[in-house]
Structures are given as C-alpha cells and as structure tokens.
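A single protein chain has been removed from this complex, and every other one stays in its place.
The chains carry the letters A, B and C, assigned in the order they are written, with residues numbered from 1 in each.
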Amino acid sequence: MAPEIAKLGHVALVSTDLEKSLVFFKEIIGLEETTEIDGVHYLRAYSDFQHHTLSIEAGENAHVKHIGWRTKTADCVLGFKELLDEQGIAVQEYPKGTTPGIGDSIRFQLPSGHTFELYNEVEKSKAASDKASILKNQVYKSWNKGISPRRFDHVNIHTTTDVDESYEFLMEVLGFNMREYVRGDDGILAGWMSVTPLVHDVAMIKKETLPTPARLHHISYWLDDTQDILRAADILKENNLPFIGPGKHGVSQAIYLYVMDPGSGCRVELFSGGYLIFEPDWEPVEWTLEERALSNTYWGDSVQDKELNNITIEAR
Amino acid sequence: MAPEIAKLGHVALVSTDLEKSLVFFKEIIGLEETTEIDGVHYLRAYSDFQHHTLSIEAGENAHVKHIGWRTKTADCVLGFKELLDEQGIAVQEYPKGTTPGIGDSIRFQLPSGHTFELYNEVEKSKAASDKASILKNQVYKSWNKGISPRRFDHVNIHTTTDVDESYEFLMEVLGFNMREYVRGDDGILAGWMSVTPLVHDVAMIKKETLPTPARLHHISYWLDDTQDILRAADILKENNLPFIGPGKHGVSQAIYLYVMDPGSGCRVELFSGGYLIFEPDWEPVEWTLEERALSNTYWGDSVQDKELNNITIEAR
Amino acid sequence: MAPEIAKLGHVALVSTDLEKSLVFFKEIIGLEETTEIDGVHYLRAYSDFQHHTLSIEAGENAHVKHIGWRTKTADCVLGFKELLDEQGIAVQEYPKGTTPGIGDSIRFQLPSGHTFELYNEVEKSKAASDKASILKNQVYKSWNKGISPRRFDHVNIHTTTDVDESYEFLMEVLGFNMREYVRGDDGILAGWMSVTPLVHDVAMIKKETLPTPARLHHISYWLDDTQDILRAADILKENNLPFIGPGKHGVSQAIYLYVMDPGSGCRVELFSGGYLIFEPDWEPVEWTLEERALSNTYWGDSVQDKELNNITIEAR
Partner (left out) sequence: MAPEIAKLGHVALVSTDLEKSLVFFKEIIGLEETTEIDGVHYLRAYSDFQHHTLSIEAGENAHVKHIGWRTKTADCVLGFKELLDEQGIAVQEYPKGTTPGIGDSIRFQLPSGHTFELYNEVEKSKAASDKASILKNQVYKSWNKGISPRRFDHVNIHTTTDVDESYEFLMEVLGFNMREYVRGDDGILAGWMSVTPLVHDVAMIKKETLPTPARLHHISYWLDDTQDILRAADILKENNLPFIGPGKHGVSQAIYLYVMDPGSGCRVELFSGGYLIFEPDWEPVEWTLEERALSNTYWGDSVQDKELNNITIEAR
C-alpha cells in the first residue's frame, strides 16, 4: 500500500534578525510560542494541534531549512524512504527528538532542490491553563494578540528548474493531486496541489530567473472570515508593514493579504474563504496565459508583477 | 482494500407541499435548479459540483427517501455491497439512470433504520451560460437569489434505537471517523462523524422518544462568512420564517442558523466557520453531560430544547 | 436662540472593585487610558476625540456620578443654566478643571433623578506617539487590545418615576428628539431620543419597580462591523464573562451584545449597524406592546426578560 502524506506540518525558518522576526510573528501575526529550546522558537496558530507549525532561529543567511509534512501513519515514513531510495534520491534520516515535538523523520530534496521533511509522530502540546481555550476542540483562546490566525494553511515555492519534473515527483512519488494550474506555451507554469481537500497544501511556480533556484515564496496562515483579513490590513498598516491585498484569487477563490517578515524576508499570506474539493475524481482546473490575471486576482489589489521587495528565501 | 466513502452526496426529499418547498429552497435559500424530470426537482448550491445535492418531489407524507453518499471509486460501490452482504444487511441495487445524474447505486438501512444510498458515478453538470460563474472553478455565479450558500455540508439524523450499534456500523463498515461526541451516563448520546476533514458529514443523536425511530433532523448548507449567516437571518425574518440562531456551536465551532422548509418540515442549518481536521490520528473530543450546553452553544441563541415545530421527517 | 446639546460626552463611574473594572474596560473591552489623576482613570475608545468618555474611580457603592453632555458652544452652557433656573431646577456649577479635560460645567437632576452634566470645552488629547494612529483623523491605532470599539455611543437609563415628565424635560428643555418609542396602555414605556442623527444618544425606560428610582442600565460603545461584535463574543466567552446576544434590535436596527463590568456591575452594550436619521421632520416610530418583542429583538439571542444579574447602578 502506497505511503501517504496527511497534511502540511511546519516550516523551519532561519532569520538574520531573530528579534524582529519574533515581534512580527508573535506580536503582529499573533502566533503562540509553544516553547523555546536552544535559541529556536517553536510557534503555532491558536488552533494548530501539533507542537509547532513554524520554527524560527537566528542565522547568517535567511533561509528555510526544510518544509515538514506529516504522514498518515508511522509506517508511511518508512514507505516513503523506500520509494525515494528506489528513485535514487538521497535521504537523510533523523531520530525522534532531533526537532522538538517531532518523531523519526526523513529529509530529501525535490527535483527543484527544495528540502522536504516527512514524519508521523507529533507532540500535541496543550496550551498553558491561562491561555487555553474553554473549548475542548481548540488549543489556545483566539484573539489573544495581533492578527490571530486559526491554523497553518499552505506553502508556495518557486523554481527555475524543469518544473514538470517536480510536478511529476510531487504527484507520482508523494501523492499530491493537481487541483488547478496555469498552462503556458511550453507547459504548466504554476500548479496548486494538495493531499487534503484544500485547493493547495503546496503551490509550485516556474520562474525564468531567481537569485536561488529553490525559493520559498510564502507560507500561509488561515483566518475564519474575510473581515478578519481586513482587520489584519488595519493592523499591518498601523505597524508600518507594507502588504499586497486585500484581494480575491481566481485560483482557490481565497481572500489574500501578503506581508513580509521584516526579520527574515519570509512572506506570509493571510488567507480566508476559498473552496474545498471533496470530489474524488477532480479534474484539474486549467487556466491559460490569457486567463492568468483572473487566476491571480478575481478582484482587489492585484498580485501580478508585484513584490514586497526582492529578498529571496532559499528553501534547500 | 476497504471500500471508502468520499463525501456526502445528496438527500432525496418528499414534500407534502411541493410549491412551498420550491419557493423556500429556490427563492429563499437560493439553490439553483439543475433540472426537473417527472415532477422531481434537482437542486444544488452555487458551487456544488455534482448534478444535485437535494431532490424534491411531491408526496403524501413528508419524508426522506434516502441520504446519498459518493464513494471514492466505482469499485467501492461493489466493495460496499460485499461488505453489507457479509453483515447480512439487505441491499437494493439500482442501475445508472434510476436517479438522474447518478450512476449505479445501492441502498440499505443503517441499524437505526435510516436509508443510505452509495454511488460513485455522477454527472458534473455545467450551469447554463447566462448563470455560469466567470470562474472556472465555480459552477454558478454566486449571490443570484436569496441566501445563496456555497455547497452542501452535512446531515443530522436522530434515532430511538440502540445508537451504539449505528455508531459502530458507521465506523466499522462505512469507514466514518468519530470526531466529537457527548457522553451520557449510559454511553454516547450524540456523535459527529466524517470521512472528510469536516468535523462531521453526518451527526447521529440518540433520543428517548420520537414519532419515528429514524428521523432526519436537518440538512445543512455552507456559506463562506459568518456575515452571510447574519444576512440570511435578515432574509428569513423578512420572509416570516421562524429560525433558531445565530449562534456558535461548541462542537465544530461553526456558526449556525436553523430554519424549516414550510413545505416539507425539513429543517435546514445554514453553516459557516468551524474547523477542519487534518490530523490522521485525531482523538475524538469528548463532552460530558455537564458540558452539553457549551457543546451545543458556545454563544448566541441557544439550540437547547428548542424546536422549530414538531414536524418529523422520517428518513427510511 | 435656544441652547443646544451637541453630543453625549462621558459617564463618571464609581466601582467597588476598581482593579477588576480596569481589567475589564482596558484589557477586555480594550479602551485606552488617557491619564490617571488622583485615583481616577480616564478612558476612551480608539477614536473618541475628547479627553475621556468614561472615568472610573473606587468607591463604596457602585454608581454613576453623572452623565456628561457636550454643548454646541460655550454660551449654551450658560443658556441651559438660565433655562434650568427658569424651571426651578437646582443647578450646581463647576469651574474648569473640576474634571480633568473638561471646562466649566453645570450639573442637575432630571425629573427621574438622573444627574446630567453639561459642558462645552474639552481637551482633545492626542495619543502618545507609539500608540497614535498613522491616520490624521483617528486618535489611537485600532485593534490594540481586546474588543477595541471605535467610540462611545449612547446611554440607557431606567426610572420608576412618572416617565412622561422626563421625556418632556428631555425634549422641551434639553432639545432631544424622540426617535422611536414603545407605547403601553398608559403611555410611553420606553423612548429612544437623540440630538444627533443616531437613533438614540439616550434611551429612557419606565420600570414599575427598581432598587433605585434612577438606574443606569447600560453604556454603549460602537464597533464598525457586525463581525467585530461576533469577535467580541469569542473574547468575552473565553474570559468567562456572561453576556446577552448577539442579536439585532428592531428599534435602531443595531446589532448588540450586553456584558457587565464585574467590578462595578455597569452593563456595557457593544453596538454596530443600525441606521441614521437625517430627515429634519422625522416622525417618531411607535411600537405597540404587541410589537415589543420585535422592537427588542429582530433576531438573535433575545434581550426580553433577561438580566445579566440583579446589580443596579444608581445614576444620581
């Protein structure tokens, strides 16, 4: 039986200005800190159930160490190890405890060079009693600080490599489903893929040139209501943080706001709305180049050809 | 390999006042009509991808003929047939075309007496060009009429039978996951179960006495934002339709509004917010009797001990 | 030329548990503190332009010292003094500085016994630079803490006295316009009155019995969006503060949530939506006793016959 990924787990971020990054993620975005060990801060949204969905530590170059995914079972980690071995892909194994809150894991690079981590075991940490929700199905009280998203949603990565190879790898080896894509003259330019009913757990975009062949474009946290995104815009504006949005994507139909962590340069997409895919035989939605503007922005502040700045987060 | 259900499909409703039901579902709730064949009206929300999620026809007794579920593959229908045969459960088979838009199907009763239908093949009907969304991932334009929900969400059924038998059947035979439940002195009184990351595709509640042992309590349609639920309250009030809510459930954390189709007596829950379960090893959340009020209503107009009226929709 | 009141100014509250009141108003409601002088805390919402809209101090009996109103001009204060003298009503005069941020003022009792204060001069205090909005038309950054309302909205007072006398006084002497009222068998039972286009700056309700003949029922702060009221419900629930609502009033059409300051027993209504009256010849809207339920609650958690508790804030 083929091993399966259950969900996006976490991103391990290195920041050149840890203090700034912590203010950004804890005070402005409003993530909670599960713990800090050896200078690494483990953060999550108020209703992320696993130990952390973002770790941040100081380093000389801002980059993503790896993007972590949780498998369906413990056996799936071994199953993926075998599959990757068969593909001739180098796999590093890490015993439980290498990363706090995470069990035995393996790491490897996509054809695009991005480093993925797979694991099954996670610590489902409770909140301290004064911060815990009165709801038994929620970890922390909501609305404690800043924007206060509910949960980690997806990652968006860019590549200058042959992107078809990576799409095939993500689908054939890792089991992702292509949900929507933009087709260019020479093939797919952008693909939104998921193992869950979300339209995407990961998007991969082809770029002609990048300062790094394996870029993390953004990580994304989810809020329940579009009004929460507009409140986020107020908060970011009052904190002098430039952002793109609000707007509504054509792809995924989600409401967006993009802001950059001023410490690491990591972009964060605040995300709400959108649709879920429950059909087991979903036909990927194709958007042509002519439709790309609509696929990017159904309405609102356009994302096309806009960048918050030119910082590039390498993710390998 | 065990057969699997992918998603809730549709409900086949019989109304004693078809005209009233059609005004309610089409003008007030704002469902779209895919087609009408032989007096049966096939309806769906603006972004339901399959042929219909609700059918309504006239009849002498208001009741639900069956609750339909879509399996992951065509083979799963056969697989479930075998499983049910093994259990000694009577299964009726219906060839493709028995219900417009739906392929080969089987029907059977839960231990509670509720009739379920399983099928895989569905017609993914397009909207007429003047009603079609400009978005390639959405069927109809949204906000065409009335409340305008996005998609079918879940069903809630009541039973006076030994409910444990049904929970076991739903989990062991049909593959549902228990997500949250209320435990009484003698066992589980209410269980929320799903095959998707939704907290529930189906809820089953134990009642001491009911006019029918197999009641449909409500069907539910989903809206993107809680503000849409408040707009729905305005619309229902102005149409002299009594309702319960708005409020926020503890279980599922969703925002709710309950209203009754005046034609059939079928309750409809308008639903938004809530959380998704992506953890593959989710521990069902237990609520005690003491916590039942909170599990019902986190805040808002309480659902406890309130009924819109005493009409009972039998679902067998 | 008749003196005129421009707007509701502030309420001077005495609490039996100042610390609890400050946590409630500053951390949960999210008011800002302009200053603290001699143990009196001067608070306001993020976009209240005058020095304070609420003052709180410790005292042995929780009560409201007075309800303050700002006149159109400085001459209006003198004008009202003359008018009140003519009516044979006792007037106390207070020089500028008696209350920080407020100029020369007069105080007197309504026929109902409630103490009103009139003044024109106010200090329009700026926010400290780290808390100031980047908007030149807003005082503080919004969303700094807790619920974060925009501005002070209205007061609601109860009386056991002959209420017609007070309505007449409010309209004939103070210049309020009756906007909506409930008529009982023996006359008006509840009146919503304003000098602004708001439906009410003050509501006065007749009660048969009260522990004090001159009760403050609630003060109210305004939020921009109904979604903000629902967010407030989450915050209050997570802080174990009981509340009534959310719901939508028939009178005023506003969305409401009622919560009580656990320090003083003062109720606070969180308020959004509603309508404005710009017609110069507005005919007061009459609601009969039969329509009272609708006038109280258009939909949602009903306010009728509900009390947060039996604490009574005297306002004389």
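We adopt the following convention: a residue touches a chain if its C-beta (ideal position, glycine included) is under 8 Å from a C-beta of that chain, and two chains touch if they have at least 3 such contacts.
Please read all numbers here as calculations on a predicted model, not as lab measurements.
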Could you tell which one of C:S21, C:T34, C:S47 or C:S220 touches the chain left off the display? C:S47
From the list B:S129, B:T209 or B:N240, which touches the chain that is not on show? B:N240
Missing-chain contacts on chain B, rising order, are 133-134, 141-143, 225, 227-228, 231, 234-235, 237-238, 240
Hey, which chain A residues sit against the chain that's not shown? 225-227, 230, 233-234, 236-237, 243, 245-248, 255, 298-302
In the complete complex, which positions of chain C touch the hidden chain? 1, 6-7, 47, 49-50, 70-73, 120, 124, 134-138, 150-151, 180, 196-197, 199, 224-227, 250-253, 273, 275-276, 278-280, 285-287, 291, 294, 298
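Convention: only the chains that are shown with their structure count from here on.
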Based on CA centres, what chain would you say lies at the far end from chain B? C
Note: chain C sits from chain B at a C-alpha centroid distance in Å of 45
Between chain C and chain A, distance of the C-alpha-averaged centres to the nearest whole Å: 46
Could you check chain C for residues that touch two or more other chains and list them? 225, 227, 234, 237
